[in-house]
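The complex appears here minus one protein chain, its other protein chains still in place.
Chain lettering (A, B and C) follows the sequence in which the chains are written, and residue indices restart at 1 in each chain.
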Amino acid sequence: EASQGGFDALIAADQRIEPRDAMPEKYRETLIRQIAQHAHSEIIGMQPEGNWITRAPSLRRKAILIAKVQDEAGHGLYLYSAAETLGVDRAELLDRLHDGKQKYSSIFNYPTLTWADCGAIGWLVDGAAIMNQVPLCRCSYGPYARAMIRVCKEESFHQRQGFEILWTLMRGTEAQQAMAQDAADRWWWPALAMFGPPDTGEAAKGGGHTEQSMAWGIKRFANDDLRQKFVDMMVPQADKLGIVLPDPDLRWNEERGHYDFGEIDWDEFWRVLRGDGPCNAERIEHRRSAHEEGAWVREAATAYAAKQASRRQESAA
Amino acid sequence: EASQGGFDALIAADQRIEPRDAMPEKYRETLIRQIAQHAHSEIIGMQPEGNWITRAPSLRRKAILIAKVQDEAGHGLYLYSAAETLGVDRAELLDRLHDGKQKYSSIFNYPTLTWADCGAIGWLVDGAAIMNQVPLCRCSYGPYARAMIRVCKEESFHQRQGFEILWTLMRGTEAQQAMAQDAADRWWWPALAMFGPPDTGEAAKGGGHTEQSMAWGIKRFANDDLRQKFVDMMVPQADKLGIVLPDPDLRWNEERGHYDFGEIDWDEFWRVLRGDGPCNAERIEHRRSAHEEGAWVREAATAYAAKQASRRQESAA
Amino acid sequence: ERPEAAYLLGLADDAMVYAQRLSEWMTNAPQIEEDMALGNIALDLLGQARALYPYIGSIDGTGRGEDDYAMLRDERDWRNVHLVEQERGDFADEMARLLWFSAYQVELHTALTGSSDDVVVGVAGKALKEVRYHLDHASLWVVRLGDGTAESHRRMKAALERVQPHLAELFDDDDASVTAAELGVGVLPSSLHDGVVARVRRVVQEATLTLPDASPWRSRGGRAGIHSRPMGYLLAEMQHIARSHPGATW
Partner (left out) sequence: ERPEAAYLLGLADDAMVYAQRLSEWMTNAPQIEEDMALGNIALDLLGQARALYPYIGSIDGTGRGEDDYAMLRDERDWRNVHLVEQERGDFADEMARLLWFSAYQVELHTALTGSSDDVVVGVAGKALKEVRYHLDHASLWVVRLGDGTAESHRRMKAALERVQPHLAELFDDDDASVTAAELGVGVLPSSLHDGVVARVRRVVQEATLTLPDASPWRSRGGRAGIHSRPMGYLLAEMQHIARSHPGATW
């Protein structure tokens, strides 16, 4: 088939596939699922930090936090637009999110218990997200790759802000230091799990899709490689902050040239992924109720636009 | 007419009228209106202090405040029961409250802005209420008089608690002292207005009912007399507290043997009474919405009671 | 510093936080009698917390008083279960929560009357009388609502489903309760489970309802200071005035 040939050639040449190019149905489906999940993660990801907007302890932090949550909304919008180039629309994707048919990053099922969690999310969660996302800036699908370039630029800004929140806390009162350490204790392991299950061994079995995604240029690195890269990057940053990462097995391995680290609790990972995490129910319920409460507003906007269009038509006639 | 003669004789002898005694229709109506207004005041009066239950600054104060608001609910119930002996029922009286057809004491249309307001309400508002209510313990209508005896006993307890809140604040930090003084500044004049318009002069015109109520033994003292008695009682208490009452004209009049005091702002009084006070709309809206939200519960209780009654009947048959 | 302090703090915080939630009903109840009844239950629970806090302060090495615990403690240091911190729902939600919590407290305080600690025995003995009344009150309403109108039946059913995810946590044997049970001061929460369920089931059956199936998720972590979203806002409201006047006496 000619079109499949064109697609294969573009992939082989590491060129970008664009919306009008022919592409295998599986490729389209995989991308829709992945981009939608990514978009949903931005939208659901507004909630854990959104929880602190009204309580941010200073006006400067409040302003930064509002801007950050706004950025996440913006990322969601870029990504839904990227998905729409593949022939689905945002309303449909949101329905799939609300029905639980599409997922979002499981990290957002953990609660933000203190102000320091806004720091830990920026530092660890955005840090891990960037590590996952930078390779996607070279993803084979053009609109996704371009959206990721924009997203990554803002994310690295967020990561620095998170680091700075923790930096300030670690140089603050005893209670503030304890708050920062506690946040790191709680977010470290879930952040490591963000890279997904191991690529090999028993725990790898729930994974899937990896090989095909690699071949298609959607995925560029193995989960474990990215995880290792993340650990290697974060350990020195933790030292700089004065935060002790909650892993007794964490140590430099001269031979490997990497940090060794302990075993992730994959049972917990799968449990949270299945829906029994601390905030799964709350996150979806919050999204769904905002969406439902806003239905009459969206309907009004649609009705008004239709009226305006017909008025224009009439006056043109 | 024999029954009217019996009623007149009882009144003349300063005896109690009981529910089964004959009484003039006007007497009944006046009492219903007054008792209902009194009951409504207890119920609406739960709100200004209820506003502070979740924020009371210590557990001891929280416990006292919950108990006090509970007492107010209880007073409302006694009083509705007293009104019911005159042939109206509580549901109907509540409807009249919610529709604005019956009033409650205008004092509760002022907001409770700080914790100290809980003190000022106890000290000044309950103080004025007692002054108004003690004579009602000798009211000609038996059920009302008996309800008032119970109410007054608890009210004087509340007044002491209010005094004690202010006493503690006035012996506390500078901010606490300022808070207590501010509360007294705001509640003093509305408390004086609780005795109603003057009995003579221009401002008396809105009053009404007084003479007939006096003759019937429902009202025992003129508004101005009770107000003077209240001022005479409160000034030494304010001195003891260290609170300056917000009236430059307040001074001892050796000749009269009473304190002179300044002019009440009757324009404000009538404005608030007419519905344009700081909290009129909020108080009624709060009551109404609690009542409406609870409608299905009351209906369920009624339906269950009916089912139980018919089950008992069936099993008896 | 005695190790059972952590266990007792869980009990005190449960009572304190639920007292705070119940007190929100005052002026918001479906009838005036209920403003009074829920206020009463709130007062009882507040009393239980106030009986425990100073004792905990005397054995946890800090010497804290009741207001230090209630007014000056950060969210991460609270040890109550998620059940009691959830936002006030409709009246059926409250009766579902009160039914489960008071059935739990009846079993708990019955067991604690056999505690090796005299103070705990004293608190439990007094509390037992109170929580039996709470259970009666909740039972009465659950039956009325379940066997009342079609709407109240539907609401009561939904409320029993909504409360479900927050129940398992009451019966988790965390480290503090295991320690307290070993010392004979406390009881294992898991040991209370069957008695509580039996009590609730009887009431729910009389209400012409059935206990819902297990929920697909359950709350966790309250006893370790991991709370749900409503907790921070509850504390903000409860503590704001006290926090705004450091060192003041009220």
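Details
Just so it is clear, contacts are C-beta pairs under 8 Å (C-beta built on N, C-alpha and C of every residue); 3 or more make two chains touch, one makes a residue touch a chain.
It should be emphasised that the depicted structure is a prediction, and the values quoted were computed from it without experimental measurement.
One chain is not depicted; across the entire complex it touches A, B, C. Set against the missing chain, the residues B:Asn51, B:Thr85, B:Gln159 or B:Gln228 yield one that touches it, B:Asn51.
Contact with the chain that does not appear here is found for just one residue of A:Val244, A:Ala290 or A:Ala309, A:Ala290. Counting the whole complex, the residues of chain C in touch with the unshown chain are 74, 232-233, 235-237, 239-240, 243-244, 246. In the full complex, chain B touches the hidden chain at residues 51, 55, 111, 113-114, 175, 179, 182, 186, 275-282.
Chain A meets the missing chain through residues 43, 46-47, 50, 53-63, 66-67, 69-70, 73-74, 76-77, 80, 115, 165, 168-169, 172-173, 175-176, 286-287, 290-291, 293-301, 303-304, 307.
In this section, only the chains that are shown with their structure count from here on.
Among the inter-chain contacts, the highest number of C-beta pairs connects B-C. Here the spacing of chain B and chain C, counted between their Cα centres, is 35 Å.
Averaged C-alpha coordinates give centres for chain A and chain B that are 59 Å from one another.
In chain B, no residue touches two or more other chains.
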